[in-house]
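Below: the structure, in C-alpha cells.
Left out: one protein chain. Kept in place: all the others.
Our next item is chain A:
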Amino acid sequence: MGENIAKNFDPKQTLNEIEDKFQMFQILNEDGVIVNEEANPNLSDEELVELMTRMVYTRILDQRSISLNRQGRLGFYAPTAGQEASQLASHYALEKEDWILPGYRDVPQIVWHGLPLWKAFLFSRGHFVGNQMPEGLNVLPPQIIIGAQYVQAAGVALGLKKRGAKNVAITYTGDGGSSQGDFYEGINFAGAFKAPAIFIVQNNQFAISTPREVQTSAKTIAQKGIAAGIASVLVDGMDPLAVYVATKDARDRAINGEGPSLIETMCYRYGPHTMSGDDPTRYRTSDIDNEWAAKDPIVRFRKYLEGKGLWSEQKETEVIELAKEEIKAAIKQADETPKQKVTDLISNMYEELPRNLEEQFKIYVEKESR
C-alpha cells in the first residue's frame, strides 16, 4: 500500500521540482560581460551612466556615513555597501509617483526618490524634521519593525488600485525579515487583492549574526511567493541590469492589473549590520567576505561601462568629489536645524490636542520660555 501511495504522491519530489525552478536570473556577470543578451534592458547611454553615478555616489555616502557616525556626527546607521545594485537598480525602475516603504537599511532609495540628504542625516540623528516628507514625495520613513512595511505596502498598493493610479508600492526587507508573519501576510494580502505591489527581499546572507540557512530550510526565499500565489523571481542582487529588469517587469505587470511580485535579490553587506556595536568578525570569515568582494556590483558595472566607453576614472572621480561636497553641505544643513522641543513633539501627536496633552503643552511652553 505504501508503494502505491508513493507512486502517486511524493511531496518531497514536488518540493524538489519547485525549488529547481528558482534559478538565479543574471544579465551581467562578475567580469562585466553580458551573459543574457536576450534579457538586456538596453538602457540608453545616459541611463547607464546615471545608474552608475547613483551607485558610486551611494558607495561614497556609505563610507562617509560610517565615518561621520564614528565621529559622533551621525546616529543610527545601517551600512549599505555591496547592496547598490539591489537598492538603486530596483529604484531606477520606478516612476516618481510610485510609493516606497523602506526598511531601516533602505535610506538610499528614498534619497534618490527625492528625500533631501540633510533630512536623511536628521533621520539618523533622531530628529523629527528628518521624517517630514516634502510635499508630494511618496515615501515613508525607514521602518524599524521588520515586516511592518510589508503589510503596509499591501494597503498602499490596494489604495493605488482603488484610485485607478498607474503606480506601484515597492517595499524592501532582508533575508531575516522573510521569517516574520507580516512578511507572509503582506504578500498574501497583496496577492488576494491583486494589488500593484513589488516586494523585494534583499538577501544579504546574514540577519545580524544569523546566517540565512538558520531562517528557513527553503532553498530560496523567492519560492515563498508560491505560498501567496504570486509571481516570484530570484535575481543576482549584485547585478544592476538583472535587478533593474526584474523590477521593471514586476512594475509593468503590476500596473497592468496582474498583481504583486516577490523579488529575492542575492546580495551582501560588506559592512556590519549597523554601526551600533555590531562586529561582523564574530560571525563572518574572511573567505566569505572575499568571495563577495569579487562580486562587487560597482566593479562589474564599471567594467561593463568602460568597455562601452561610457565611464572613466576621471568621471568616477568627479562623482566622488560631488558626493563628498553634497554630503558636507547636507551635514551642515542638518547641524543648522533647530533643536527639538517637547512642545514640538506634543504638537505632532494629533490634529487637535486631547485634554491631557493640552495641559502638558502649557506646562512645557512655560518651561521652554524660562
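To be clear about the criterion, a contact is a pair of C-beta atoms (placed from the backbone, for glycine too) under 8 Å apart; a residue touches a chain by one contact, two chains touch by 3 or more; residues count from 1.
Rule of thumb we're sticking to: contacts and distances are computed from a predicted model.
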item	value
Protein that the absent chain corresponds to, by UniProt name, given "Light-independent protochlorophyllide reductase subunit B", "Hydroxyquinol 1,2-dioxygenase", "Phenylacetate-CoA oxygenase subunit PaaA" or "Alpha-ketoacid dehydrogenase subunit beta"	"Alpha-ketoacid dehydrogenase subunit beta"
Residue among A:K12, A:R163 or A:R282 touching the omitted chain	A:R163
Of A:V214, A:A293 or A:M349, the residue in touch with the unshown chain	A:M349
Hidden-chain contact residue, picked from the options A:E84, A:D106 or A:D182	A:D182
Missing-chain contacts mapped onto chain A	99, 128-129, 131-133, 140-141, 145, 148, 150-160, 162-163, 169, 181-182, 185-186, 188-189, 192, 345, 347-351, 354-357
